[in-house]
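A single protein chain has been removed from this complex, and every other one stays in its place.
Naming follows writing order (A and B), and every chain is counted from residue 1.
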Amino acid sequence: MQSYLYFPGCSLRTVARDFEDSAQASARALGLELKEMRGWLCCGAVFPNVADNVMTNAGPNRILARARAESDTLVTLCAGCYNVLKRANLQAKRNAIKQEQINEFNEERYEGGLGVLHFLEVLRDRVGFDAIREAAKAPLRGLPVGTYYGCLLLRPFEEMKLDDPHRPSVLEDLMFSIGCMSVDYPSRTECCGSFLGVGAPDAMTLLSRNVVETARSHGAKLLTVSCPLCKYNLEASQKQDPAASSGSQPLPVVYFTQLLGLALGVSPEDLRLSDAQFRAIRGGIKSAVENVSRP
Amino acid sequence: MDLMPHLVVRYLQLGIEQVFDAKSYWLCATCFSCETQCPRGLDVSKICEALRTIKLRNDLRDLKIEKFPPEMPQQGLVSAFRKLSPY
Partner (left out) sequence: MKRLGVFVCHCGLNIAGTVNVKEVTDAAGKIPDVVIAADHRYLCSEPGQALIKDSIKQQRLDAIVVAACSPAMHEVTFRNTARAAGVNRYQCEIANIREQCSWVHDNIEKATEKAHVIIRQSIEKVKLNEPLDPITVPVTRRALVVGGGVAGIRAALDIANSGHQVYLVEKTGSIGGRMAQLSETFPTLDCSICILGPLMVEAYRNPNIRILRLSEVEDVKGFVGNFKVKVRQAPVYVDEAKCNSCAECVKVCPAEVPNEFDSGLTWRKAIYIPFAQAVPPAYVLDAKTCLSLLPQACGECKKACDKLGMSCINLDAHPQTHEIEVGAIISATGYEMYDATRLTEYGYGIYPDVMTSLEFERMLSASGPTSGIIRRPSDGRIPKEVVFIQCAGQREPETALAYCSKICCMYTARHAMLFHHKVPDGQAYVFYMDIRAGGKGYEEFVKRCQEEGGVLYLRGRVAKVHAENDKLVVKGVDTLSGKTVQIHADAVVLAVGMIPSQGSRELANTLKAAVDENGFFAEAHPKLRPLESATAGIFIAGAGHSPKDIPETVAQASGAASKALILLSSPTLEREPTVTRIVNELCSGCGICVPACPFEALSMNTERKVAEVAEALCEGCGTCVASCPSGALSLRNLTDTQILAMIRAGRG
């Protein structure tokens, strides 16, 4: 069984258990093990964008050092953690002076040699979508899903390099391999509002609603994400102003690992799918099948 | 958006101090869409973060929240406090 060292992150252990559990279940179904790294801590949620803020790098570097002691690869699920750890790793390589500052402050030194991957990269580059298609015992026949990347998976592009920043396809390709039909809508790489929900909730609502409504108007029956904050924002914005969706049912938001697990034959309970989410998926498939059957 | 991103940069180029009075840089979510697209590689999100940091360090004020959004993942809370406090 191929084992990957894995970094959960705080949110996945608390409010986003559904993300982690569905990821672990999907991994098992694909013959992979996501082995939790020893001594992990909060990644800090943000990578500092001001040049003199070195303190915020201390936490991520501890994670990188500890992970390096166990492996040369670290897999993440949460887009936020992925962004922070990958950029911290790159900074360690490029900025020797800052890295020395951080290393002197921390107890553990990080001297490089770790590769930070997102689970999607493992699925795309190591497992391969063809293998996933074969393993999908219960493909989600035609489910119209809106893949939502958000920001942190893809940008800044020069550092993240996961996929094309304007027209990425890794989530669509994954969805396709498990039988879903991804809906092409323009806001799949536009920001959900991120932390603005805390201080400027109206701005967050504006941004998230833009994503939800364009996805809906292009035919998506649900959205799939890779970030607990995106999920929260996309759901919360719909609760705040139901009138904006002109009375339609709220568009459910699930993690891509939940859809993946479902297609691989994992039970909805093990994937922590709520009744409403599962009903929406079943309904989405049903309407897709009906649309095809109709002459 | 009161001051558009390119105007934030322009004000800075011309040394116009009113840039600090704008609201728009507080709304920056550091989504990096600007940096991805800019033909000259400018990163407006970094500039906005720098503006916020300068203002916060001068004013030394912390983010004060009346009501926390219920059930928001700690990722959002930590991000907000780190972005909108004087580090």
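As a working rule, contacts are C-beta pairs under 8 Å (C-beta built on N, C-alpha and C of every residue); 3 or more make two chains touch, one makes a residue touch a chain.
Keep in mind that this is a model prediction, so the values were computed, not measured.
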| item | value |
| --- | --- |
| Residues of subunit A (touch criterion as defined above) contacting the omitted chain | 164-167, 184, 186 |
| Subunit B, residues in touch with the chain not shown (by the definition above) | 4, 6-7, 33, 37-41 |
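Quick note on the criterion: only the chains that are shown with their structure count from here on.
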| item | value |
| --- | --- |
| Distance from subunit B to subunit A - Cα centre to Cα centre, in angstrom | 24 |
| Subunit B residues within the subunit A interface of the complex | 26-27, 29-33, 35-36, 43, 45-46, 49-50, 53, 63, 65, 68-69, 71-84, 87 |
| Residue ranges of subunit A in contact with subunit B within the complex | 9-11, 14-16, 42, 44-46, 48-50, 53, 55-56, 78, 80, 151, 154-157, 165-166, 189-191, 193-201, 203, 207, 227-229, 232-233, 236 |
